[in-house]
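Shown here: the complex without one of its protein chains, the others still in place.
As written, the chains take the letters A, B and C, and residue 1 is the first residue of each chain.
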Amino acid sequence: MRAIELAGGFGLDKLSLVERADPLPGPGQVLVRVRAVALNYRDLLTVNGHYNRRQPLPLVPCSDAAGEVEAVGEGVSRVRPGDRVCSLFAQRWIAGPPSAEKLRWTLGGALDGVLAELVVLSAEGVVATPPHLSDEQASTLPCAAVTAWSALVDEGSVRAGDTVVAQGTGGVSIFGLQLARLLGARVIITSSSDEKLARARELGAAEGVNYRAMPEWGDRVKELTGGGADLVLEVGGAGTFAQSLRAVRPGGQVSVIGNLTGTATEVVLTSILMRRVRVQGILVGSRESFEAMNRAIALHRLRPVIDRVFPLAEARAAFEHMAAAKHFGKIVIRL
Amino acid sequence: MRAIELAGGFGLDKLSLVERADPLPGPGQVLVRVRAVALNYRDLLTVNGHYNRRQPLPLVPCSDAAGEVEAVGEGVSRVRPGDRVCSLFAQRWIAGPPSAEKLRWTLGGALDGVLAELVVLSAEGVVATPPHLSDEQASTLPCAAVTAWSALVDEGSVRAGDTVVAQGTGGVSIFGLQLARLLGARVIITSSSDEKLARARELGAAEGVNYRAMPEWGDRVKELTGGGADLVLEVGGAGTFAQSLRAVRPGGQVSVIGNLTGTATEVVLTSILMRRVRVQGILVGSRESFEAMNRAIALHRLRPVIDRVFPLAEARAAFEHMAAAKHFGKIVIRL
Amino acid sequence: MRAIELAGGFGLDKLSLVERADPLPGPGQVLVRVRAVALNYRDLLTVNGHYNRRQPLPLVPCSDAAGEVEAVGEGVSRVRPGDRVCSLFAQRWIAGPPSAEKLRWTLGGALDGVLAELVVLSAEGVVATPPHLSDEQASTLPCAAVTAWSALVDEGSVRAGDTVVAQGTGGVSIFGLQLARLLGARVIITSSSDEKLARARELGAAEGVNYRAMPEWGDRVKELTGGGADLVLEVGGAGTFAQSLRAVRPGGQVSVIGNLTGTATEVVLTSILMRRVRVQGILVGSRESFEAMNRAIALHRLRPVIDRVFPLAEARAAFEHMAAAKHFGKIVIRL
Partner (left out) sequence: MRAIELAGGFGLDKLSLVERADPLPGPGQVLVRVRAVALNYRDLLTVNGHYNRRQPLPLVPCSDAAGEVEAVGEGVSRVRPGDRVCSLFAQRWIAGPPSAEKLRWTLGGALDGVLAELVVLSAEGVVATPPHLSDEQASTLPCAAVTAWSALVDEGSVRAGDTVVAQGTGGVSIFGLQLARLLGARVIITSSSDEKLARARELGAAEGVNYRAMPEWGDRVKELTGGGADLVLEVGGAGTFAQSLRAVRPGGQVSVIGNLTGTATEVVLTSILMRRVRVQGILVGSRESFEAMNRAIALHRLRPVIDRVFPLAEARAAFEHMAAAKHFGKIVIRL
C-alpha cells in the first residue's frame, strides 16, 4: 500500500510517497481503507518540525481520515467490515473529561497518522460516518469539527440566542460558524477579506468584521452585541487574544482552540479577572462528543465546506496550499 | 458619625477621619451600624489610585463590613433592626451568573464604601452574619471568602479528593485553604516563608512549598500530585501565572482571583490549549453564593484567620500593614 | 379601569367584569397598561377552585400579560413609561435556582393577577417584550414559553441532534416544539388528532404519534429514536407518565411540566432507577431565563401560535374554550 512519509528530517521537502507492507489488525484493532484525509494546521506544523521537535521519524502525518473498515482483529464486535468510519483524533479519549493519558495518544504524532491507503486503528478509535456525507466531506470532521463542537457545546454550553465570534475562515472557524448556527446562535465572523466575509454570510453568519479595516475589532463586536459576545473561538495569530478579551462579555468565554504562532502573548490578567471571563483551552474532544456532533450533523444534513481536494500524489501541494493560508474551509487529500 | 475619607487626591496620606451627618435609609434601604471592616488589597490599590484612576473623590474606602441593622427604609421586610449583617461586595449581584450590570455596583468604589460608623445599603445588599462569628470575624467574608468560595464551588466544582493549590497566605488564599478543606480537598500552599507554611499546615494544608527555595514550584506541585493539581488559586504577582499553568493538571483550572501587579504577563497560549486548561477569572460572587458559603461556615463553625485588628483612628496604619505584605490572613479595623 | 374578578366562590360563573379604581405604583413599582392576557390551564384550575382551595377571594385571575409601562414609582430606573413589557409569572424569581420564597409570589394567585386594564407590578417583575411581537403574541410567553424553555435549556441542556417529545398541542407543548427546533433538536409530537399532528409537522415536528391509535406510544418513540428520546415534556393526563418513562432513553429526562388531573399516578420506581432516568419538576423559570429565551425568540423571529383571541368582555368564553381542550396553541384575551 502507498503512504506519505516524513523521513530524514522536517520540512515539506521531506515528505515522500512510499510503498509499505499492508498492515494487519491485531486483537481489538481494525484495518481501515482510507478514502480521504483532511489537513489541519497542526499537520503543517508537525511536518515543519514546529509542533514537537522530538517527534521520532519516519512519521506518517495527518490525523483525520474517512474510509471503510476492511478487516477486524480478534474480539472486535464494535464495527464490521464494510462499515464507513472516521478516525478518532485522540485514540483513547472515549468519554468523560480529558486527562494526560487521553490526550497523549493522538494520530499523526505521537502515533503514526492516516495519510496512507491502509491504517490500523483501535476498534474503539473510530466513529461511524454520517450517512449523508461523502468520505471527502467526512474526513474533515475528526479534528476541526470536533474541536469546534467541543468548544461550543461541551465547554461552551452555547444555546439559541447566544452570540459566537469565529476568527477567520479556516477549518475550525467555518465549522464553528456552521455548528453554532445549528445550535441557534448568532455568529459574527472576522476576516481580512471582504470576499470571504461575504461567503461566510452565505453560510449563515449574521455579521462580518474585516479586521484589516478595523484592527480594534473587539470593540466592534462589543458594539454589535451591546456589550460583548458570549463565546469567542480564538484561533490565534498576532494580537488576536487581546481583541478576543475585548470582544467577550463579562462572564463570557474565550475558547483557545489554536495558536498558529506558538509564541508568547502578553496578557493583562486583570482583564480576565475584572470581567470574570473564562479562557478555555480546547484540544479536540472525546468519541462521545464526536458521536453527539454526528447526530446533529446527520439530523441537519450539514455539509462541511471543502476548499480544495488534492490527489495523494500531490499531497505536498496540499500542504503548500495550507501554508499559503488563502483557503476557505478544509483542504482534503483523496486516496 | 465618623468615617474615613479619601479626599484631595490618592495616597495613604490623603486618608483622614472625618465627621459626617448620619445617613438615613430611603425606600428599600437599610441603615447599618458598622462594627468591623476588613481590608482587601483592592482597597490599598484604590486608595493609592491604582485601581481606578478616574475614581471620583471624596470616597469612603473599603467594601467589607459587619455590623447591625439600625433602621430600615420604607417597604423593607427582608431584614429588621437588630439583625446582624455583612455587606455584599457587588450590591446588585443577587443570584445567577455575572453581568456588566451586576459587577458595576461595588462598594468602596464605584459606590461609596463602608469604613464609616453608619452606612446605608440596599436591603438586598446585606447577608445575615453566621451566628457563631464575631463582627470582626464576619467582616472578613464579603470579598476574600466569597471570592475563594466562588472559585472553589461555583466555578471550580471542587469535591472531596481533589487537590487545590493556594498561593501565599493572604486573605483569599487562607480562606481558599479553609474552605477547600471543608469541601474535602487536599491543599498545597506556597509561600516564601517556612514559618508561614508551618502555620498553613496547622490550618490543614497537606503540603507547603517554599517558592523562594523552589522557584519552579509548578513542577514541585506536579510531583506532589502525580500530574498536576485540579485547581490553582492564582492571586498574582511576578511570574506566578506561568508556574500555575505548570502546576495544573490537563483539564484542570487556574482561577485568576487577584493580580497584585496589574502589569502584562507573558502567556504561551499553547500551554492552555494543549492541556485543555481552563483559566477562570473570579471577581467575588453573588449573594446566593455568599449565603451558601455561610451555611457551610456555620455548619463547620469555621473561624476566619485574622492577622491583626486596628482601631478606626489607626486606619491608615492598617493600610500600611497591608502594604508591608507580612500578614497571614485578614487585617481588620474595629469601629 | 375594568378588570375580571373571581368573587363569591369558585367556578366560571363567578367571574365578572368589574370597575375598579385605577391603581398607583408605589416605590419600586410600575404601572402597566395591559393590552393582552394569555390563559394557562392553571388559570382554569384556579377559577374552578382546583388549584388552591384556600385562595382568598376576590381574585383577579391570570398571570400572563403584555402591555406598556404607564408610570413608574419612586426610585425605579429599570424601565420607563412607554416601554413594552411582559409580566413575570413568579414575581420574585429574578435569577438563580428556585427556592420556596421565589416560587411563592406568583401572579393570579397567590398575588392578584393581570386580567385587568391596569396592573401594578414590581419594577423587577417585568421583562422587555421582543420587538417583533405584537402584545397578543407576547402575552403568551410568561408561563407557557418560559416553562418550555426552562425544561429544555436550564434543566434539560438540549442541544442540536437531541430528540424531544412534546405531548399534545397545548401551549407549553407547542412552545416546546418551537423552542426545541431553535435549539437544533428533533421533535416528536403526540396527539389524539391526526389533523393536529399535521399542523405540528408544519411547525417543524419531525414525527407525530397518534396516541389514540397507539396507546403504547412510548414504545413507538423508542422505535423512532433507536432507544428512547433524550427529553420528554410530560404535561400530564391519564397514563402519560408511564408512557413517558418508556419513551425516554437510559440517562434521559422526563420534565414534569403540568399535571392536568392532579390525582395520584402509579409509578414503579425501578423503572426510574434501572435506566438512571431523571424526572425533573418544572415550574416556570427565572427572569434571567425569560430574558435568555427572549434573545432566542428575537434572533429567530419566532412567532407564538395563537389559537384564538377573545375580547375582555368575553373572558368567560375564553376559559370555556380552554376547558373544551380543542385548542392548538394559546388562547388570548385582548384588552
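Quick note on the criterion: contacts are C-beta pairs under 8 Å (C-beta built on N, C-alpha and C of every residue); 3 or more make two chains touch, one makes a residue touch a chain.
Computed from a predicted model, the values in this text were never measured in an experiment.
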| item | value |
| --- | --- |
| Hidden-chain contact residue, picked from the options C:G109, C:G218, C:G258 or C:P304 | C:G258 |
| Among C:R78, C:R278, C:H300 or C:R316, the residue in touch with the chain that has been omitted | C:R278 |
| Omitted-chain contact residue, chosen from C:G73, C:G236 or C:G329 | C:G236 |
| Omitted-chain contact residue, chosen from C:G8, C:P81, C:P131 or C:P250 | C:P250 |
| Positions on chain B where the hidden chain makes contact | 153, 157, 159-162, 179, 182-184, 186, 292-300 |
| Hidden partner chain, residues of chain A it touches | 26-28, 74-75, 94-97, 286, 288 |
| Contacts of chain C with the absent chain, listed as residue ranges | 97-100, 103, 155, 227-228, 234, 236, 241, 249-251, 256-259, 262-270, 272-283 |
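The rule we apply is simple: only the chains that are shown with their structure count from here on.
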| item | value |
| --- | --- |
| Averaged-CA centre spacing for the pair chain C and chain B, given as whole angstrom | 41 |
| In chain B, residues with contacts to at least two other chains | 97 |
